[in-house]
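One protein chain is absent from this view; the other protein chains keep their places.
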Amino acid sequence: QDRLILATTTSTENSGLLDELIPPFEEIFEVRVDVVSVGTGQAISLGANGDADIIFVHAREAEDEFIEAGYGVNRRDVMYNDFVILGPPNDPVGISELESAVEAFSAIANAEAEFISRGDDSGTNKKELSIWVEAGVDLTESWYIEGGQGMGASITMADEREAYIFADRGTFLAYSGEIDLEVLNSGDPVLFNPYGIIPVNPAYHSHVNYPMAMAFVGFVTSQAGQNIINNFSSYGEQLFYPDAISSENLVD
Amino acid sequence: MNYYSEAFREAFNLIITLDRELLNVVATSLRLSTSSTIIASTIAVPMAVIIARKDFSAKKFFNVILNTLLSLPTVVVGIFVYSLISRRGILGEYQLLFSSTGIIMGQTILILPLITALVRNTIFSLDEKLYKTAKSLGATKKQQFKLLIMEARYGIIGAVIAGFGRVLGEIGISMMLGGNIRGVTRTMTTAMALETNKGRFSFALALGIILLILSFTINFLVYFLQEGEHYEQR
Amino acid sequence: MNYYSEAFREAFNLIITLDRELLNVVATSLRLSTSSTIIASTIAVPMAVIIARKDFSAKKFFNVILNTLLSLPTVVVGIFVYSLISRRGILGEYQLLFSSTGIIMGQTILILPLITALVRNTIFSLDEKLYKTAKSLGATKKQQFKLLIMEARYGIIGAVIAGFGRVLGEIGISMMLGGNIRGVTRTMTTAMALETNKGRFSFALALGIILLILSFTINFLVYFLQEGEHYEQR
Amino acid sequence: MNRGNKILKVENIDKNINNKQILQIRKYSVIKGKFNFIIGANGSGKTSLLNILSMIDNDYQGTIYYKGKIISKKERNCELRRRFSVIWQEPYLYRGNVYHNIALPLKLRGFNKKIIHKKVKNISQKIEIDDLLEQSVYTLSGGERQKVSIARALVTEPEILFVDEATTNLDEESINFFNSHFADLVTEEMTVVMVSHDRRQIKELADRIAYLKKGKILSSQAREEFDFSQLGAGICSSIEEIV
Partner (left out) sequence: MNRGNKILKVENIDKNINNKQILQIRKYSVIKGKFNFIIGANGSGKTSLLNILSMIDNDYQGTIYYKGKIISKKERNCELRRRFSVIWQEPYLYRGNVYHNIALPLKLRGFNKKIIHKKVKNISQKIEIDDLLEQSVYTLSGGERQKVSIARALVTEPEILFVDEATTNLDEESINFFNSHFADLVTEEMTVVMVSHDRRQIKELADRIAYLKKGKILSSQAREEFDFSQLGAGICSSIEEIV
């Protein structure tokens, strides 16, 4: 049987979306998709080393570097969701009143309220850092805690310490049953979180299963694939928004 | 926070419904741990005998190295084996990454020092007269080795159990080299790590409970096999 | 793929520049591993003596449990201690989560069975005549214990080294209970895991190399202390 | 013999292991300042009896008296045992050198280093093992091991010395030396309880002889009353069971 190795980030796998998306593909193409979910950087390295046939991540800059270095070809946008700023329900800093993410971050810094960062160079972490840069905040103070763990563990840590945290909505929803933290700030366009899919370049790694990788790209960006994404919900909320085809082409 | 009652209920449920995925994961765990323990023991026991009995100049150094390797982190073993079996590694063409073989390689390397060191300690503590006696009874080289193993058997079994326990409970290597692929390389521990990541602590604990029950059963069987020969008398 | 030359260069760089963050991480690792090894050994050695020497009805059962606990996965220990020291746990008010104390608790639990089982095996293999002789030499209960420990010392040192190696190379517990917080609870192994996640394998390997150098140095010192008493003669 | 002479006495001893009867003794006394020999065939229970008398083994039915006083299980502690020394049939030597082994019982009794040094030197010169003091015990010959264990037992100058075939492995000269040395020691009020198969030793040293058979004491007599011819004829000839 044909085998396709998909390297992706933990948050993608943990959301449960892949459990919906992959089985129909496997059936149509008679292929087994092996999902390896690791840190963003590790997923990209696996692709670069030719250990995966295709990568599915959300770290736009790193993705571009990956393609520029010749490791990947034919990147397609698949979907997006959004990042959110979580905090304790009583919101001591009052960021829920603020419009933009940058304002919220500045307020947290001014109040020196505890903030947990993943500090792991993941897509989420990179996005968070870019917002801090925009807010012009010095991150060497003790209220800024660099945890160096995955999203889930970081959310748990923030919950334990009643701190603020920058997270992706999918993981937050997965954890919402266990924690007190709430979404306090969201909706700013800067919090847009696009996911891309990139087959590994067969010119660079001749052994990769490029045909099946392209088939998978085709599938997830097809009407059928995009519909699955559109209809996927977790904890009663839609998690991802397909953006490979225009919304009028989606069927309900 | 009552993980425990929930965890035990969940574990109980999984067991009585003979959850297919659970069975699969358990089978994978057992298969991998057993294979790597057997391979590692096969290499470690003769190696331990040589280290304990032969006089060679680098012996002291070798012993210190051996003790050092007891602190080998799973990540290091993981990266090491990864660099060998990755597509760009020297064994790349054999496609061992994200397969059972890859995990077994890593786990074998992980416990090789542990089993060797423990067996070495056991052999060190045996009575010196044993060797003269074996020779005088007319044992061939091979039989001398066998007699030595028989005399050290409780220590060796203990070492093997420690090694087995180590790989059964190990996560880093299975994760990195196996990729935690559902239905293929997902083990009890990587499944646990995944559930923990998802924030499903009680489900992860349930898996942990099942793992310990499994391990208990195996140890109980081993113990019974020993019992036949009056374990306590010594 | 040449991680190795890169890793060695990186390790070398880190060491000669005495990278401040590295020093911090190394210090944390050593402090934690040493503390948990000392605490675990202090509990494990007397426990092992009791298990090996006393006759109690649940002894067989206890021995099987002990062997079972050798396969305790770090995640299970992590979740267990987490549930105790989390804000909502019974020890929640002491704020032990994401602190050194939390990690030490977890690591102690992890190696308690290992050290106990190994010391028990050593004591099992000692000559029965030892006990009669100690009594007849006029030793008090405490002195009998001390004499026993002295006779078993190489086995005990071996067990403690194995335990130390286990916690020094352990990741799961440090990660889960310490949170891998930079400058606070980041250890060599959690730093390694982080670098691996980032895909920076050679940097992770560099840390691994430093960890092994460190462990080698410690074992070398221990070996030298033993040497004074003719380790090889037995 | 009068009551005060019995430094140790056991009554109604019953010892069984796994339903096998090891000892069954109605009465046996150790006389102060004398050589109390215990003889009997292999496996007759001599070592087991010594274990009980020296208060090492407390896992039996029966009563033990020391200087006329019943000693309860609790009282059989190290304070009492420090008045005794035992030379075991197969000596266990502690990891380390000969000096360490001979000094050990003194260290346990808390003597200071100087005194220990003097006493160890003294006894090891007497027993002619002073040139072995630094040697590791694992390299000793059979007789040397035995001598070390003898020195270790004598160095504390015990009130009662228990000896289980101490001259095993010794050469003739050493045996002669010990036989006379023991006699010397006894004049200094030492009581000796000795298991032996060596007829010459029995004849030369024994004040009293107890004859053990299959866990029972068949006779316990002064040497003058003991019929040595029964030993020559094979140790288990026709003596009436006296207990």
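As written, the chain order gives the labels A, B, C and D, with residue 1 at the start of each chain.
The working rule: a contact is a pair of C-beta atoms (placed from the backbone, for glycine too) under 8 Å apart; a residue touches a chain by one contact, two chains touch by 3 or more.
In this text, all values refer to a predicted model and were calculated from it rather than measured experimentally.
K.L.:
Would you list the chains present here that the left-out chain is in contact with?
P.N.:
The chain that is not shown touches these displayed chains: B, D.
K.L.:
Among B:Leu23, B:Ile90, B:Leu137 or B:Leu225, which one touches the chain that has been omitted from the display?
P.N.:
Candidates B:Leu23, B:Ile90, B:Leu137 or B:Leu225; residue touching the omitted chain: B:Leu137.
K.L.:
What does the interface between chain B and the hidden chain look like in terms of residue numbers?
P.N.:
Where chain B meets the chain not shown: residues 127, 129-130, 132-133, 135-141, 143, 147, 150-151, 153, 229-230, 233-234.
K.L.:
What chain D residues would touch the chain not displayed?
P.N.:
Interface with the chain not displayed, on the chain D side: 17, 40-43, 46-47, 89-90, 139-144, 146-147, 164-165, 168-176, 197, 199, 231, 234-236.
What we mean here is this: only the chains that are shown with their structure count from here on.
K.L.:
From the C-alpha centre of chain B to that of chain C, how far is it in Å?
P.N.:
So the centroids are 18 Å from each other.
K.L.:
Distance between chain A and chain B based on Cα centroids, please, to the nearest Å.
P.N.:
Taking the mean C-alpha position of each chain, the two centres sit 36 Å apart.
K.L.:
Can you list every residue of chain B that touches 2 or more other chains, as numbers and ranges?
P.N.:
Those would be 86, 88, 128, 196, 201.
K.L.:
What residues in chain D touch two or more of the other chains?
P.N.:
Touching at least two other chains: 138.
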